[in-house]
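Omission of a single protein chain aside, the complex is shown with its protein chains in their original locations.
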Amino acid sequence: MKNVALFGAGRIGQIHAHNLAALPGVKLVAVCDPVAENASRLAQSLGAAVSTPEAVFADASIDVVAIASPTDTHSDLITRAAAARKHIFCEKPVDLSVQRAEACARAVAEANIACMIGFQRRFDPTFSEAQQRLARGEIGRAEMLVVTSRDPGAPPAQYLKGSGGIFRDMLIHDFDVFRWILGADGDEAVWLSATGSCQVDPAIGEIGDIDSAAVTLRTRQGRLCQINTSRRAAYGYDQRFEVLGSTGLLACGNHRPTEVQQWDANGVKSDLPEHFFLQRYREAYRLELAHFFDRLQSGAAFRTTIADGVAAQKLADAATASWQSGQAVSL
Amino acid sequence: MKNVALFGAGRIGQIHAHNLAALPGVKLVAVCDPVAENASRLAQSLGAAVSTPEAVFADASIDVVAIASPTDTHSDLITRAAAARKHIFCEKPVDLSVQRAEACARAVAEANIACMIGFQRRFDPTFSEAQQRLARGEIGRAEMLVVTSRDPGAPPAQYLKGSGGIFRDMLIHDFDVFRWILGADGDEAVWLSATGSCQVDPAIGEIGDIDSAAVTLRTRQGRLCQINTSRRAAYGYDQRFEVLGSTGLLACGNHRPTEVQQWDANGVKSDLPEHFFLQRYREAYRLELAHFFDRLQSGAAFRTTIADGVAAQKLADAATASWQSGQAVSL
Amino acid sequence: MKNVALFGAGRIGQIHAHNLAALPGVKLVAVCDPVAENASRLAQSLGAAVSTPEAVFADASIDVVAIASPTDTHSDLITRAAAARKHIFCEKPVDLSVQRAEACARAVAEANIACMIGFQRRFDPTFSEAQQRLARGEIGRAEMLVVTSRDPGAPPAQYLKGSGGIFRDMLIHDFDVFRWILGADGDEAVWLSATGSCQVDPAIGEIGDIDSAAVTLRTRQGRLCQINTSRRAAYGYDQRFEVLGSTGLLACGNHRPTEVQQWDANGVKSDLPEHFFLQRYREAYRLELAHFFDRLQSGAAFRTTIADGVAAQKLADAATASWQSGQAVSL
Partner (left out) sequence: MKNVALFGAGRIGQIHAHNLAALPGVKLVAVCDPVAENASRLAQSLGAAVSTPEAVFADASIDVVAIASPTDTHSDLITRAAAARKHIFCEKPVDLSVQRAEACARAVAEANIACMIGFQRRFDPTFSEAQQRLARGEIGRAEMLVVTSRDPGAPPAQYLKGSGGIFRDMLIHDFDVFRWILGADGDEAVWLSATGSCQVDPAIGEIGDIDSAAVTLRTRQGRLCQINTSRRAAYGYDQRFEVLGSTGLLACGNHRPTEVQQWDANGVKSDLPEHFFLQRYREAYRLELAHFFDRLQSGAAFRTTIADGVAAQKLADAATASWQSGQAVSL
């Protein structure tokens, strides 16, 4: 039985808590959150105790920490967890600073603990099926990737101030998808061009960020990737990608709540995509934690490592620089 | 907290057991199954005790029995549960004999206990969304229902010997869907015609049954329903219906494991439907038990009652008679 | 060069006229219609002459007559064309009376002329592709056919008075599809049950007809077919069928004017089906005439013969009788 402490009892923390509770061989023993009420409500509902990071790191019975607290706490918690020799599951990103993220990676390596970063898209049933078919050669050699990644609506500009900007906040996932899909054979980005604009909310522009962006990457082997993103898709959360291979195409569509079609004088109407990430990636969140504990047990490699976290962060930095300069970046 | 005893630790019993375990306010305390090993494995994995019907009915601390044992045990268990004043969730059908099913209904009524029959299709996200839109008038008045209901493969003829025949074994669900969709305003079947044949497995014909069937119903108000069924759809479990209304159509499609499309020289290929009922109705099984305990708590009516079980059984009997005589039946 | 005379300059006559004009090796020389203005407008626009049946049958330079006049003129024109030894393309049905239709068939056979009946659905790109795949064995042995056949709206009851009733007027096409799809190996209907009701327009009931119908057929080999129809589908012309085979399914969907999908707060909206038969079967009408002249030239058999016309008519008669009696009919 693995004893787990959870940092963060917010939206994503609650998801992980319930998934932890349902996993065989895993016991959620402690919940930490500066907002005492959140911590205690979540802990109570699942039979865990409220705790603090200090107590968690001092508690030899705790094997694993799951980090779902705000981004700016990640690197500190990772470093301390490594020092306390707890295995780590951490939500993306490692840190908004590549330098600090690399420091975390070193700390993890030196402590020789397991550390997985929560790029849940790699566990989405649709996306991972596509990746597996690609790996089996069902569409030949991958040549081109087109990613559409849009949120249903923009949060208030104030909220975005500490986000690191759209490339680090939203596209970090898409950069990871790019690496996962086009980099399977060790190929990697050598050229990146990013641009963007404020079309959704001028207040986002006023804080120096953008809400619409387009990124293109080219790899050493000549593979191409285009990513388009917006903070607002009026029809909901839009999460799709298509891989063109030498013998075919794999297209990953959105998930829908139901398979009802309504035909009437207005047209043939299907369901909108699942509303947002909590719905769309519900199964992915469940599967990534199951994977974490499965691999922790077997000692096999995680599907998403801290090195993946650092690498995606570097692409986000490069995209930010490209957007700001208006010029392409060589990597 | 409601204490629940489960009868039956087979395929469907295991599904219900896990759903019971995850429900707040519900405690699975006992599992009964003549195959001791099945009972004990399931009980252990969920922290329940192995028990017997006698012990369950004698145990005043048990509030609810969930019946997932073979069909021929249902009426006996219902009657004894009613006598012991336990609330009942029972898998379909109530009984292969309408007479015995009606006796069960009387026993339940006299004991004044709650009894819900597990017509899980009414809880399927797609089907129930369609039913709700119909109820809200989104396609006007319902006029016609077309049901496609096919299994991925026929079980051995031997296994089907005690099934009551295809109309009672397979179409019972579809007759319930017919009543749910076209009977919302009290309308009911007045005319039924059924036919069928053996096209899948001659051994099924040798035991006096068929493996392919077609049923048509007409209601008092002139609504029409066609149901087609087969024991074998080579592409998997096919569960669809379409309702034509005066201002539109609602079409319920199959569910798919993923939303990957593969385009290659052979065509554009999507996933097959979910493999069989355990996959397709996974969410429906979860939702029907949640509904049961929610309504048990609130005292509101169940979506599927024992009267619904009896009524579907009568239609199955009528279809059997129509098929055997080759003539339509007035109801 | 084949010289052709056209009877009927109405809606369907105009379609055929333009298709004839575009065919290589074919010359539309004469147009006949009791409404002189219609005949002359159509003839002028295509460089043909206005004529009369008498003149056409007396004109040795005319090789072919295309009959697109009202149903009650068909048998007379067929008989006279046979006597004049003109080859015949005739719109469905041959005649509302099976007896007269059979007389036409005899006249055609005795005159040893070519005669094709316009069951255009057999030339629809989607339907004929399905039929060819079935013939190639791509889904194994055909077992079950489900046909959905609905008009966008009911004509005035007055107009339907001379139509022969819904089974002869609308379902004649579907009976032909049934024979084409399930009868390829000589199999044929041995049992038929039909029912129906008036749900769209009570005036249709007052003239002794129905507007909603459901037919089931069983063949000698045990194949099953269900046909559902309505005079009104609020969403347009609904023309689909599905064939279940021993190793798969072929599903024929509606055609759409465009492939635009609109995603917005209301859902994901695709185009409605093509509005009505002139749109949906535009290509089929073109292809059936091309087939007629191609086979006329080569002497090979037509895809749809006068015998097919008679056979479909007999099924329509049987369905009418079944509906009226409320009982199944053996064939």
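Residue numbering begins at 1 within each chain, and the chains themselves are lettered A, B and C in the order written.
One rule holds in what follows: a residue touches a chain if its C-beta (ideal position, glycine included) is under 8 Å from a C-beta of that chain, and two chains touch if they have at least 3 such contacts.
Because the structure is a prediction, the values reported are computed rather than measured.
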{"item": "Touched by the hidden chain, restricted to displayed chains", "value": "A, B, C"}
{"item": "From A:N19, A:S51 or A:S230, residue that would touch the chain that is not displayed", "value": "A:S230"}
{"item": "Identified contact with the non-displayed chain, of B:N3, B:S163, B:S270 or B:Q327", "value": "B:S270"}
{"item": "Given A:R218, A:R282 or A:K314, the one touching the chain that is not displayed", "value": "A:R218"}
{"item": "Hidden partner interface residues of chain B, rising order", "value": "233-235, 262-272"}
{"item": "Hidden partner interface residues of chain C, rising order", "value": "22, 125-126, 129-130, 133, 138-139, 247-255, 257-265"}
{"item": "Chain A, residues in touch with the chain not shown (by the definition above)", "value": "139-141, 143-144, 146, 148, 150, 191, 193, 195-200, 212-214, 216, 218, 222-226, 228, 230, 232-235, 238, 242, 244-249, 326-328, 330"}
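The working rule: only the chains that are shown with their structure count from here on.
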{"item": "Separation of mean Cα positions, chain B and chain A [Å, integer]", "value": "40"}
{"item": "Shared interface positions of chain C, touching two or more other chains", "value": "233-235"}
